[in-house]
Structure formats: structure tokens, C-alpha cells
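Can you read through this structure? Questions will come right after.
Omission of a single protein chain aside, the complex is shown with its protein chains in their original locations.
After this line comes subunit A, so read on.
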Amino acid sequence: MKFVANVDFNGGQLRPLDKSDVDAIVKLYQKQTLAGQGEKAIKEHAERMITLSVQMAATQRGLMWAIEVDGQMLGMLSLYDWQPTSLKTLMRLDAMPELTQQLQIDALRSGIDYLAQKYHLRNFSFQCLPQGEESVIEVIKCVGFDQQARLRDFRRLNQTEFSDVLVFNKILELTEEALLSGEQI
């Protein structure tokens, strides 16, 4: 059974991860960020991540898409902390330098549209570090995410240092009819 759908966007597609993505995942999961990552990925982590991505999607706890352009995996769009009863999820976007801002925007928009229609999700959030994630912040703002909070010292960096975390949200308004039919207004 297929738990992660292929979703086309202008210039590429979102598709399930597969075994051949290990090297790309290792490359993408080297920077320090928040959702779903405690340390830099190595090959074993990436292999586990591919297995986990199926389990997460099957149980609606999360989802991982490869962002593919011209047959190459250039990024990932992932959901963590997916809460079906609260219609919300935490997202994560990873991009290689070759994945342009416009492609990231289109990929993210298509992913959100699909999730709203298929699963009725309406509350999407990102958690970003104030430093080093400026490019992701630019992309999510273009897609309509607004900063709602700056959680002071929310993330521990080491024994004595902490970092603030920025919280961004995009809330979709869904009518009752839209919820039933899966349409977003």
C-alpha cells in the first residue's frame, strides 16, 4: 500500500523517498535545524529515515517527500508532529543550493494544497532558528506564513547555551462544506 502520494508542482514533483535517496538525504541533513533532527545525519540515519518515513505516513504522525526536479532529488518537504485530530502539523523544508527559491515556493504550496485537500489539515507551522535559516524563512513568508512567536531559549544548544526559536503559522480557513468535500477556500 502506498502511503505517500506523488504531487506535481510547477517544475517538479513531490514523491516518496526511496533507497536511492540516501546520499541526498545525508547532504540535506547536515545543517542545524529543528524538526526531527538532533544531530547531523550519517548514512545509517538516512536509511532509517527512509524506513521511518513510511511508518510515519502510515500512522499519520508525519510524512516525508523528496523534492525532485529533472529526475534529481534537490530537497525534502517533511511533516513532523502531525496531529490529525487538531488538523495541524509542523513542517520542515530542506533545499540544496540548486533548488531555486521559486521551486521551493511552488513545492511548498503544492504540498500544503494537497495536505489540505486530502487530509483537511489547516494549521501548518514551521519552527526556525533565528540565525542560519534566513532562506527558509524567506520562502515560507512568500507562501503566507506569519511569525507568531519567538520562544526564548526554547532549544538547548549545549550544556550552558540555548537558542530562541521562531514559530511561523499558516492557517487555512475551511468551511464545513469544504471540509466535507476536501476543498480549500
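Everything below uses one rule, namely that contacts are C-beta pairs under 8 Å (C-beta built on N, C-alpha and C of every residue); 3 or more make two chains touch, one makes a residue touch a chain; residues count from 1.
The rule is short, and it goes like this: contacts and distances are computed from a predicted model.
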item	value
From "Acetyl-coenzyme A carboxylase carboxyl transferase subunit alpha", "Putative Ribosomal-protein-alanine acetyltransferase", "NADH-quinone oxidoreductase subunit H" or "Sodium:proton antiporter", the hidden chain's UniProt protein name	"Putative Ribosomal-protein-alanine acetyltransferase"
Candidates A:N6, A:S86 or A:T100 - the one touching the absent chain	A:S86
Absent chain, residues of subunit A that touch it	86-88, 122-123, 147-156, 162, 167, 169, 171
